[in-house]
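A single protein chain has been removed from this complex, and every other one stays in its place.
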Amino acid sequence: MGERAINNHKLTSLAAAIATYVQDGAAIVLGAALENAVPFAATHELIRQGRRNLNMIAPISDISTDMLIGAGCVAEVTGAWVGNVSGGMGHNFRRAAEHGLPHPIKINDYSNFSIGMAFFAGAYGLPYIPVKSILGSDILKSNQKIKLAKDPFSGEPVALVPALKPDVAFLVVQRADCDGNSHIWGSTGLTQEASIAANKIIVLADEIVEPEVIASDPSRVLIPGFGVDAVCHVPAACHPAPLIGKWKRDNSFFHDYHKETRDPADFARWCDEWVRDLPDHAAYRAKLGGQLEELRVLGDAPSAPANYATE
Amino acid sequence: MGERAINNHKLTSLAAAIATYVQDGAAIVLGAALENAVPFAATHELIRQGRRNLNMIAPISDISTDMLIGAGCVAEVTGAWVGNVSGGMGHNFRRAAEHGLPHPIKINDYSNFSIGMAFFAGAYGLPYIPVKSILGSDILKSNQKIKLAKDPFSGEPVALVPALKPDVAFLVVQRADCDGNSHIWGSTGLTQEASIAANKIIVLADEIVEPEVIASDPSRVLIPGFGVDAVCHVPAACHPAPLIGKWKRDNSFFHDYHKETRDPADFARWCDEWVRDLPDHAAYRAKLGGQLEELRVLGDAPSAPANYATE
Amino acid sequence: MTEYSTQELMIIAAARQIQDGERIFVGMRLPITAYGVARLTHAPNAVGLFESGVARYEPADGMLYTMCDGPNQLGAAWTTGLIQIMGLLSGGRVHAGFIGGAEVDRYGNINTSYIGDTENPKVKLPGSGGAPDIAAMAERLVIIINHQKHRLVEKVDFITSPGFLDGGDARTKAGLPGGGPAVLITDRAILQPYGPTNEFHLASIHPGHTLEEVVQNTGWALKSVPDVAQTPPPTKEEMDALHHIDKEGFWRS
Partner (left out) sequence: MTEYSTQELMIIAAARQIQDGERIFVGMRLPITAYGVARLTHAPNAVGLFESGVARYEPADGMLYTMCDGPNQLGAAWTTGLIQIMGLLSGGRVHAGFIGGAEVDRYGNINTSYIGDTENPKVKLPGSGGAPDIAAMAERLVIIINHQKHRLVEKVDFITSPGFLDGGDARTKAGLPGGGPAVLITDRAILQPYGPTNEFHLASIHPGHTLEEVVQNTGWALKSVPDVAQTPPPTKEEMDALHHIDKEGFWRS
């Protein structure tokens, strides 16, 4: 969360937000909710703008990380899992890790809970967190940043996980106002901790609403607008991942990705077709056409209202 | 949060819940939201049942802790602040700390953030949390449980705050179903962390609703029903504290308490009138009568709906 | 006698590991179906936990490809963050967790990270997810894996999720709070830790499989518990529940 964000209108295009806030070599959180609300539109735009040497930090971002690796954007992966959640392994991730193609990548292993604690520490000003849940795991050997120590109270072993403070976090929200005040519902994984830990926050809003809509329910705000640096109106930014109450998951897209990226030439073709040859996410949506429309949630299962009246 | 709570109907009277779950000498969280949603109905019932040697753990519980001290229920106070938030000092707290009346009390000093970290550690299985925000404070001298240490990564000083795991947590919620699935809105202070850290959770629900109401919005659940041990239907359990969208704060009641509890005999009279001579919270509400009705929120400022539809 | 596939038997064996009222880290695919069967049969008060930040009573209505899909969130007991859900692992609040892996060894250590060396892996597997946390902290761990010699190995290349480490009391000495792996369910048999070494021993053989075949397909010298049984076949009630959950017959073949 940035240092002196002034509360004013932050609505901008995703291309402009990435051009402004993401440098080569940046440490990026892109999808900390696990398998829903993954900001794939930002994945595409990072590829289009040709960012290099990124450190992708997230517990699990489904195929987003694999795409960025394949496109040559990634030098480092910090997280718990990289692959294709419903489709199997990530071919680009394997190629990079096993053969250094297109680039070698450094892998910083965490478990989901321990990376959660690293974000929590980064978000709330704690230098590190002592964790028991990765004791006994060889993650303690492969990740040199985590120290094995003794709990000074009990004398028992404990793993010290230092704070992670990413440069930029992208998150997808169901609705936001022009100042970045946002509503999210459904499971959020590590979205709150990872975003607050980050120096800059870029919100991808499925819908832009009047400020009164957000202000009607301040307890549904996960990240307040004063912490947000840019708001981009990108419907279906999550595609092919789901967004609760907005978009269903495009399962066949994940399956097709797995089939169509088995070798580097195939991936290059896939990436041209779905990313590089499209100017922006609007063009991506247009290309999806009816396939995207079928994923749109049309039903209504509304939450019971909460009353905030004072009198 | 208890070890094997089975998901079945847990609706019971507050008297029965306290008789079952609170032993003399227990460590109790009663009001972790700070100045709203304080479970004063539980304060009264603990006094009525004559619990002794309690350790009251909370950042700030407004006059609840002062009442319990005056009634002779408390051996230990673990927290950041005891008094009367809008009315000044707590006379009983001062008498106990300065003169050992009616009993001496042990005070375990914390700041709000450091006790928050102690609850967080207790809730989520971390043995302790390294905190910077109480460096330089004499809390590090008065509270022997907190250790000053060196951050092994940076060599800088850090205060290690060990996990707190209370025996029982009471919380007031706007609405719950019979299984303890609850909705809360408005600021929550340390309610979530303190409750999850506790071994048993007792919910005081302002309203009991059908399970479908709670299930319509699982993101508004702060503590799920499977972690709750007892649900008590106690309207205005928060009085004289406010409950967002339900009850306004009874400011004059706090003011009167300050005036009417200046010496032990006065407090005894106050406590007889408002607690000991009343059989239960229904009688307390009846005694308040029109004064309580004036505090009822009648207006409607509803939250915008969130859609959870899947199709 | 009821007909069933090997996969269906595995699901039902997994469902039997869930006791009523327990909180279970479910995971996707086979275990989520097992959870549904358990809820419909002997464990109507079990609670299913999903590390993305979901807790459910009733299993989701509809096929799930990930734990974050809409049907797993609609009507959930709790949709929240990862820390809130995985934090329940502390203090014995989670009774069991299901995990799979590419490799498991004689002490129940699981590898989902690297085949070969970490610097120069032969195969880079997707990684840990929340499995180490569940393996470290849950009261019991249920491991599900296909029974092949290259999967049930003498020693895993990388311990992603700890079992009993080097066996004996190594796990306790390492400071791990949870009880460790309680059972290993394969497509041929059920293995359990036995004796002071905590080495996995053959506990029961699925109908239609033989001791010899099971031993030949295990990467270590597999010993047996004294009273090796046949895995009880699914009951009619269990199969009815499974067919109710698995309407499309995904697990039938």
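Every chain is named by a letter (A, B and C) in the order it is written, and numbering of its residues begins at 1.
Following the convention adopted for this analysis, a contact is a pair of C-beta atoms (placed from the backbone, for glycine too) under 8 Å apart; a residue touches a chain by one contact, two chains touch by 3 or more.
What you are looking at is a predicted structure, and each value in this text was computed from that prediction instead of being measured.
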| item | value |
| --- | --- |
| Missing chain: touched chains present in the view | A, B |
| Touching residue (missing chain; options B:Val29, B:Ala75, B:Leu126 or B:Leu190) | B:Leu190 |
| Residue of B:Ser86, B:Gln291 or B:Asn307 in touch with the missing chain, whole complex considered | B:Ser86 |
| Residue of B:Ala16, B:Leu135 or B:Ala286 touching the missing chain in the full complex | B:Leu135 |
| Residue in contact with the excluded chain [from A:Trp81, A:Tyr128 or A:Tyr308] | A:Tyr308 |
| Sites on chain B contacted by the missing partner chain, in the whole complex | 33-37, 59-60, 62, 79-83, 85-86, 89-90, 93-94, 97-98, 107, 109-114, 116-117, 120, 132-139, 141-142, 156-158, 185-193, 241-242, 244-245, 248-249, 251, 254, 297, 301 |
| For chain A, the residues touching the chain missing from this view | 1, 3-8, 123-126, 165, 181, 192, 196, 215, 218-219, 221, 224-226, 308-310 |
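In this section, only the chains that are shown with their structure count from here on.
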| item | value |
| --- | --- |
| Chain at maximum distance from chain A, centres defined as averaged CA atoms | B |
| Between chain C and chain A, distance of the C-alpha-averaged centres to the nearest whole Å | 28 |
| Between chain C and chain B, distance of the C-alpha-averaged centres to the nearest whole Å | 39 |
| Between chain A and chain B, centroid-to-centroid distance (C-alpha), Å | 36 |
| In chain A, residues with contacts to at least two other chains | 117, 132-133, 156, 158, 185-186, 244-245, 248, 297, 301 |
| Of all residues in chain C, the ones touching two or more other chains | 54, 69-70, 73-74, 79-80, 83, 86-87, 89-90, 137, 177 |
